[in-house]
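Take this structure, written in structure tokens, and hold onto it; I'll ask about it next.
Here the complex is missing one protein chain, while the rest keep their positions.
First chain written, first letter: the chains are A, B and C, and each begins at residue 1.
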Amino acid sequence: MIRVGLLGAGRIGQVHARSISAHPGSELSAISDYFIDNAQKLAGQYGSKAQTTDEILADTQIDAVLIATSTDTHADLIEKAAQAGKAVLCEKPVDLSLDRAKKCLKNTAHTKQPIMVGLNRRFDPSFGQLKASLDAGEIGKSELLSITSFDPAPPPLEYIKVSGGLFRDMMIHDFDMTHYLMNALPVSVSAQGSSIVDPDIGEAGDVDTAVATLTYADGRIAVIKNSRRAVYGYDQRIEILGEKGLLQAQNILENTVVKSTVDGVVSAKPTYFFLERYMPAYAAEWDAFVKSIVAKEEAPVSLSDGVAALALAEAATKSAQIGAPVLMKDIL
Amino acid sequence: MIRVGLLGAGRIGQVHARSISAHPGSELSAISDYFIDNAQKLAGQYGSKAQTTDEILADTQIDAVLIATSTDTHADLIEKAAQAGKAVLCEKPVDLSLDRAKKCLKNTAHTKQPIMVGLNRRFDPSFGQLKASLDAGEIGKSELLSITSFDPAPPPLEYIKVSGGLFRDMMIHDFDMTHYLMNALPVSVSAQGSSIVDPDIGEAGDVDTAVATLTYADGRIAVIKNSRRAVYGYDQRIEILGEKGLLQAQNILENTVVKSTVDGVVSAKPTYFFLERYMPAYAAEWDAFVKSIVAKEEAPVSLSDGVAALALAEAATKSAQIGAPVLMKDIL
Amino acid sequence: MIRVGLLGAGRIGQVHARSISAHPGSELSAISDYFIDNAQKLAGQYGSKAQTTDEILADTQIDAVLIATSTDTHADLIEKAAQAGKAVLCEKPVDLSLDRAKKCLKNTAHTKQPIMVGLNRRFDPSFGQLKASLDAGEIGKSELLSITSFDPAPPPLEYIKVSGGLFRDMMIHDFDMTHYLMNALPVSVSAQGSSIVDPDIGEAGDVDTAVATLTYADGRIAVIKNSRRAVYGYDQRIEILGEKGLLQAQNILENTVVKSTVDGVVSAKPTYFFLERYMPAYAAEWDAFVKSIVAKEEAPVSLSDGVAALALAEAATKSAQIGAPVLMKDIL
Partner (left out) sequence: MIRVGLLGAGRIGQVHARSISAHPGSELSAISDYFIDNAQKLAGQYGSKAQTTDEILADTQIDAVLIATSTDTHADLIEKAAQAGKAVLCEKPVDLSLDRAKKCLKNTAHTKQPIMVGLNRRFDPSFGQLKASLDAGEIGKSELLSITSFDPAPPPLEYIKVSGGLFRDMMIHDFDMTHYLMNALPVSVSAQGSSIVDPDIGEAGDVDTAVATLTYADGRIAVIKNSRRAVYGYDQRIEILGEKGLLQAQNILENTVVKSTVDGVVSAKPTYFFLERYMPAYAAEWDAFVKSIVAKEEAPVSLSDGVAALALAEAATKSAQIGAPVLMKDIL
């Protein structure tokens, strides 16, 4: 039984609390939060106990920590937890600064416990099936990848201001998906963005609608489309063209009911947002982490993967700013 | 917290054990089984204890029992548990004999605790959405209901021989669905069946492919199609035509991946069987039962509903045998 | 070049006029109609000439006639045209009276020119593909056939009164489809109907909603569902379950546009009615007729097929009236 300390009792921490508790191989031993009340409340729900982060890191009975605190604390906590001999699962991103993230990677290079980054979409069952079909050669050599990733509604402006920008905050998941599916980093990244959904987002220095095009050394191309607003729900689709065909992962709908009337044929909308859509992915992610600890194997999403996703986001951010493609060799 | 005794630790008992344990309002206090080893094993998994059925019924700390034993014991256990003051959730069918089921209904008429029958499909989210749309008048008055319900593969012959026949064992779920959606019992039932999938099933006196047509006093018609074998998976679809349109509940697929090649465009199959398809329904069923106990309200699927489904199965069985429609007034 | 006389310039005659004219192997030489004005108007559109039916039948330059007159004249005209040595394509049904249709079959038994009945759905490309897959063994032995056939709106009461009833007028197409797909006639037909869409239809002695179940000697079963009203359009679906899978022919939609909004995901409706849906089938039907003349082969849908469809309709009409299954051996 893996004993787990959860750092951070906010929205995403609550999601993880459930996965940790429900998993037969792990128990939620302690919870910390910047606001101790939050930690106590969540601990109460799961029969766990509230502690400070330092207490958790110092507790030799704790095998692993899940870092779900604010982004600016991630790198520090990864380093501290690794030094304390804990296995680490840290929410994305590693940091908003690529330099800091790289330093974190360097500082934990000799750690023996798994360090995993919470790029949860790799554990979505349909994306997993797409990846499996791809790796099994069902469409031969891949050529052109396309990712559509739209949120249902923009986050509050306050969030956007500290988010690091759409490319680091939102598209980072899609960058990781290109890395996961293409098994390589691109040569160049070209990005375009605008604040057509909400001019205030533009005022805040960010974009809400963006496209990034990635070119690979072997001629493959990937395109990512992001929007902060798709009023019909969370639109999460991937398709990849290969020499022998096309693989698509389509949206998951709220239910299977179809209504035909004089007004048309109406199906259900996609599930609303990431908590609905990716709940099975969060559980599978936790399961993979537990298994890597038990098997003493490398984590299935490494800190290095987390840094790579951030580097792609950095390149896209820069490309959108200068209005020209950015070479990955100038970023990494 | 509702304390629950689970009677029966077989396949379906195991499904319920999970729902009971996972529910925040119930705890799995004790488990019995004809084979005590099964009860002990399951109790071990959930931190519960193995007891005899009599011990459970005699335990005043137990609030409710879930009856998941063999069909021939259902009616007796419902009566005993009701007499012991327990709330009851009993797997379908109430009994293979309509007379026995009716007697059970009579014998428990004055029970104050809820008695619910496990006709779980009423709790399937998509069927529930279809029902809600129907009740909201979205297609106006209903006219023609059609249920497609195919199993992926026939059960063992030994099971078929004691099952009471396809109409009582398999189509009973669809009969309950007609009752649920039509809010009435039909005037007549006409059924046809054959053993085209496996002649041995015919030898055993049963059918494996069947159609039943139900006519209602107000002119509505319902059709049910059953097959014991749909090699592509568990095919569970409902559609209902009304004056203002058509409502359909379609299959749930294993994943959302679509592959296009020279051979065609391939989607995933329906989920394999009832454990995959109806797992959310089992959890929702349990939740509804717990809520009815807490609220001291009638159970959402009554013993009377269970008897009605059995009466429809009885009528269909007879109709298929005599080759003519059977009037429900001659059955009830 | 086959020279064709078109008997009947009404709605369906106009459809055929187009097919005859557009086909490279046929020309529309003459047109007759009960109302000579109709014939003249249509002839004007296609550069043809208006004549009386007798003139057309007497014209030795005419190779073939297409009978699109009122149903009560079909059998007489088939016989006259056959006697005049014309190839014949006659709209369904052969007659409303099965006896008259059988007599027509007998009276034309020694005719050398092809006599074909216009059961046009056999020429629908998707139904043809379904049939081809079935005959190629793609789902193995067939077991359970299901046909959904809903009109968008009921015809005028005046039409219904002379139509011969839903089974002979509307379901006859579906009966023919069972014959086409099952390659056999059933042992028994059981039918239920009601006038739930429009009570006036019931007053007129007909039904508007009906189900027929056909059982075959080898254990196969077919179910047909009809409604005179599906407000969302012409609903024409077929599915057949076999030992190795399921084949479905789905509706053809008006266009491929899908709109996702807060209200759901809206697709186009099925094409409105038979003229939209089956236009390619009418053209393919005519092509098949022309080819059978040129190749001096039997027509792909024989007068005997037309009589069989009518016999099934007769059985269903009787079954719905007496409330019991009817054996085909008592009808044929």
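Operating definition for what follows: a contact is a pair of C-beta atoms (placed from the backbone, for glycine too) under 8 Å apart; a residue touches a chain by one contact, two chains touch by 3 or more.
Keep in mind that this is a model prediction, so the values were computed, not measured.
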- Hidden partner chain, touching residue among C:A39, C:I56 or C:I252: C:I252
- Task: Using the touch definition up top, pick the residue from A:Q14, A:T69, A:S227 or A:S292 that touches the left-out chain.
- Result: A:S227
- Decide which residue listed in B:A22, B:V187 or B:V231 touches the omitted chain of the complex. B:V231
- Message: One chain is left out of this view; which of B:P24, B:P156 or B:G264 touches it in the full complex?
- Response: B:G264
- Extract the touching residues of chain A with respect to the undisplayed chain. 141, 143-144, 146, 148, 150, 188, 190, 192, 194-197, 209-211, 213, 215, 218-221, 223, 225, 227, 229-232, 235, 241, 243-246, 323-325
- chain C positions in touch with the non-displayed chain are 22, 125-126, 129-130, 133, 138-139, 244-252, 255-262, 268
- Note on the structure: Missing-chain contacts on chain B, rising order, are 230-233, 235, 253, 260-270
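We adopt the following convention: only the chains that are shown with their structure count from here on.
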- Quick one: which chains contact chain B and chain C both? A
- Task: Compute the centre of every chain as the mean of its C-alpha atoms, then state which one is farthest from the centre of chain C.
- Result: A
- Note on the structure: Greatest number of touching C-beta pairs links chains B-C
- Message: Rounded to a whole Å, what is the gap between the Cα centroids of chain A and chain B?
- Response: 40
- Task: State, to the nearest whole Å, the distance from the C-alpha centre of chain A to the C-alpha centre of chain C.
- Result: 58
- Query: Which residues does chain C have that touch at least 2 chains other than itself?
  - Reply: 230-232, 235
